[in-house]
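Missing here: one protein chain of the complex. Every other protein chain is in place.
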Amino acid sequence: MAQRASTASKKSAQVSAEIIKDLHERMVRIRLFETEAGKLMEAGRLPGFLHLYVGQEAVAAGVMSALRDDDQITSTHRGHGHAVAKGVGFREMYAELYGRVTGACLGRGGSMHINDLTRGMLGANGIVGAGVPIAVGAAFAARYKGEDSVAVTFFGDGATNIGAFHEGANMAAILGLPVVFVCENNGYAEFTPQSGHMLLTDVADRAAAYGMPSVIVDGMDAVAVHRAAAEAVERARTGAGPMMIEAKTYRYFDHQGVKGLRHPYRSDEEVAEWKSRDPIDLIEARAVADGTATRPELDDVWRRTRDEIAEAIAYAEASPLPDPADLLLNVYSG
Amino acid sequence: MAQRASTASKKSAQVSAEIIKDLHERMVRIRLFETEAGKLMEAGRLPGFLHLYVGQEAVAAGVMSALRDDDQITSTHRGHGHAVAKGVGFREMYAELYGRVTGACLGRGGSMHINDLTRGMLGANGIVGAGVPIAVGAAFAARYKGEDSVAVTFFGDGATNIGAFHEGANMAAILGLPVVFVCENNGYAEFTPQSGHMLLTDVADRAAAYGMPSVIVDGMDAVAVHRAAAEAVERARTGAGPMMIEAKTYRYFDHQGVKGLRHPYRSDEEVAEWKSRDPIDLIEARAVADGTATRPELDDVWRRTRDEIAEAIAYAEASPLPDPADLLLNVYSG
Amino acid sequence: MTTTTEAPAVATRKLTYVKAFNEGLAQAMREDDNVFVAGEDVAGYGGVFRMFDNLLDEFGPRRMIDTPISEAALVGLGVGAAARGLRPVVDLMFMDFIGVCLDQIVNQAAKMKYMFGGALSVPLTITTASGAGLGAAAQHSQSLEAWLAHVPGLKVVMPCDAYTAKGLTVSAIRDDNPVVVMLNKVLLGSTGEVPEEIYGIPLGRAHTARQGSDVTVIALGRMVGEALAAADELSAEGVEIEVIDPRTVQPLDTETMFASVRRTHRVLVVHEAVTFGGLGAEIAAQIQDAVFDYLDAPVLRIGAPFSPVPFSPVLEKAYVPDRARIAQGCRRLLERS
Partner (left out) sequence: MTTTTEAPAVATRKLTYVKAFNEGLAQAMREDDNVFVAGEDVAGYGGVFRMFDNLLDEFGPRRMIDTPISEAALVGLGVGAAARGLRPVVDLMFMDFIGVCLDQIVNQAAKMKYMFGGALSVPLTITTASGAGLGAAAQHSQSLEAWLAHVPGLKVVMPCDAYTAKGLTVSAIRDDNPVVVMLNKVLLGSTGEVPEEIYGIPLGRAHTARQGSDVTVIALGRMVGEALAAADELSAEGVEIEVIDPRTVQPLDTETMFASVRRTHRVLVVHEAVTFGGLGAEIAAQIQDAVFDYLDAPVLRIGAPFSPVPFSPVLEKAYVPDRARIAQGCRRLLERS
């Protein structure tokens, strides 16, 4: 039913140098954004919760590199990676994490509600599965208006057990809407392994319940993800309807925050094994091997990004707090 | 994935005469109960809504004949057939439709809430899909208490699009509970044909999304349904987990009430074609042909049932109305 | 687009409540191509309450969408489409079904603008049928406006007659916020004068349906008609009651209520919902706070008793407030000195 990973990744050989570099840069941007956010949180400088994306970078980078600016995405509680990859600026993202009025939500939303309508980022979401039908609605609007943009909805393995996912998938299928369903299967829903929340090995097999094609990709291989996404997006854009991509991936940090020492829900070996296939290491090795980029070029991406992040954090810290007098701002329109 | 109807019905040859008679009687009881209820409604003697089961009798009869009294069922808005087949009395059912204090719900619930805990009938339900997780809970309780009863949940084709179905199916699967999922696919959700609410031809294919086996049966053939149900129940009872049965069936009357003249959502030919395979006609022909019963014996079932129904309606009509002074009865326990 | 055309003064013909709704919706669809309707059996069948009759013929399947039984996805579809600039009208058939999709209404539609720092609007209209009286029992008869009115970001309207069914629906669709339009099932076939042209009734403004000097009765939805009937009965006894129809329960026009109470000194609030935690509580709390010194008697609330809606008509009749209970409440208020 679902194409196997091998099938999809075989084609991963044939992408341009430009795309490889693009994928690399998106991933580095996510990695550094998240690592710094984690440090700030551990230093007690950020309020609220952080669900960090480190480890899963290839998915956001691979999918977003296949999208246009006017394509829409809906995201999850673990949304920073999607936002960064979709082009949301570091400044407004950090400022939001700091609760500053210059933030992406004017300090009102925090980590779980980061959005940027100018970038087609229709928001992270604190409710598991809730973004799925919203993406279906965005795709509906595109078709209704005669535009050819598509909508992509990201969700975890755990999220496929909630009703909104099921309803949204069936709705997209029966209406034949341009939606790409991207399951980031990191093997866990919080602290429950996939085997504890569903009997299937491959979430992609759920697509058949909606008459939707699906593909499984190596979620640590940004190129493989990019190719699968490009295909699914092309299908959707040309009116062939929705499709599901399952990307097998892993999160390095805890469900929330950076380190989780409380409950050994996964082994050190498991973590180490996944890290040995780090998505950024993989693409760098490949880029250097095939001459797409030199080591110094790659290092430069890290350096530039680090500088940009340092600047953005300084900007956030220097930004004013919201004024409590404006508590009722934006509750209603008009 | 799902066994095809042919596979399941082949075995339908080998059931005992006793079971054939049992199936016949259950179906006649449903048919007459519903036909009379429909007449009473058209005569303006029953308040509220009625979703009649006529046409689908083979499903309730086939499943219920495979159950024990201590097995539990949850039902739907179209619940009379399930209740009758599970052994709920005509008196309390009619009395409930009349809103009398002698009714199955003391007149508080009406058609959509008929229940009988002594018969393992955990209630009709006015909310599409809502009975599914409740059956999962009943099955959980049975296993928890070390009992070997099973739970059966009935739902329509349309109901498989709602979140509660999806969540309940996955929950039963991952917990390995003794639940049998019976989809009564009558081809319509209200006035929307199946092709308008899902892309699949066979609802049974949805079971795979939960790692659950499934089977498709001819829902006009009570014997076929009985055999499929007996197998699924046996599996569940012996700890092999949940299974889904899709019974392809048809409702003769309108979604609600008896005749629907407003919107020609289905053709006369379609209705006639299904009626030509009437489940009661089928079993009677078979019973007479193979000598299981004589025509007079079968007629006697109709006559006895008619008498019982006339008596039950008289009982209901003679029953007192609830006392408005008792408005707050049973809102709380204790 | 939050301007509302004020209603024309002269009505020209009688229409049923449901046809008035339907006409308002159709005119709003003609006015703005961004308006579409989605729901279960709204297109081909025209809605189980005939709310959407003939709209498929006029607007076609692009704008009239039949959906699967998937209320969470249905509302979500509306949220996403609204976020992208359309003006969806999403139908929930029975209000009782909001339990399966409240997250999309409350955590998504209502909060999105706020959480996103004002980056967008969610001009979503949700239509639904509420109320008891048809023997539809506990899961098909509820009036749950108190839940919705407690949610910042939502607006809620409760048309009491054909005229308001049309005007409030038009305003709901034109409004840039998520608005829930609670039609009343018992009123669907009731008739009233309705202007032919499109008109909006301003949201958040109460209407004094009858003037009187002795008692103020604030009535929601179908209870407006019951209150007017009670007023006739009381008038024969020499008691003149003022009937206020809030029309919109979120935002709630309390100023009109306060002004009335300052004149009458006595007030009764009536709604179909159960009294405990109903909007009568909010209205009573605000009135006693704002015009405490004008009150000659405590604010009296009339609502349903604290039980699910019973099926048996004899119980249902005792359950839902009516003109007799309203009249009796007014008399009690007047007895109190």
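In order of appearance the chains are A, B and C, and numbering begins at 1 in each one.
Keep in mind that, in the parts below, a contact is a pair of C-beta atoms (placed from the backbone, for glycine too) under 8 Å apart; a residue touches a chain by one contact, two chains touch by 3 or more.
Since the structure is predicted, the reported quantities are computational estimates derived from the model, not experimental observations.
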| item | value |
| --- | --- |
| Touching the absent chain when the full complex is considered, from A:32, A:132, A:175 or A:198 | A:198 |
| Which residue of C:61, C:85, C:189 or C:298 touches the chain not shown here | C:298 |
| Selected from B:79, B:133 or B:158 as touching the chain missing from the view | B:133 |
| Missing-partner contacts on subunit A, residue numbers | 47-49, 96, 99-101, 105, 107-113, 125-129, 158-159, 161-164, 189-192, 196-198, 262-263, 265, 321-322, 324, 327-328, 331 |
| Touch residues of subunit C, complete complex, unshown partner | 72, 96-100, 102-107, 110-111, 114-115, 137-139, 146-147, 149-150, 152-153, 250, 252, 273-274, 276-282, 284-285, 288-290, 292, 295, 297-301, 306-308 |
| For subunit B, residues in touch with the removed chain | 72, 74, 103-109, 113, 115-117, 122-123, 125-127, 130, 132-142, 144-145, 151, 163-164, 166-168, 170-171, 174-175, 329-334 |
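Methods note: only the chains that are shown with their structure count from here on.
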| item | value |
| --- | --- |
| Per Cα centroids, the chain farthest from subunit A | B |
| Separation of subunit B from subunit C, taking each centre as the mean of its C-alpha atoms, in whole Å | 37 |
| Contacts with 2+ other chains: residues of subunit A | 163-164, 166-167, 170, 174 |
| Interface hub residues of subunit C, defined as touching at least two other chains | 67-68, 70-72, 100 |
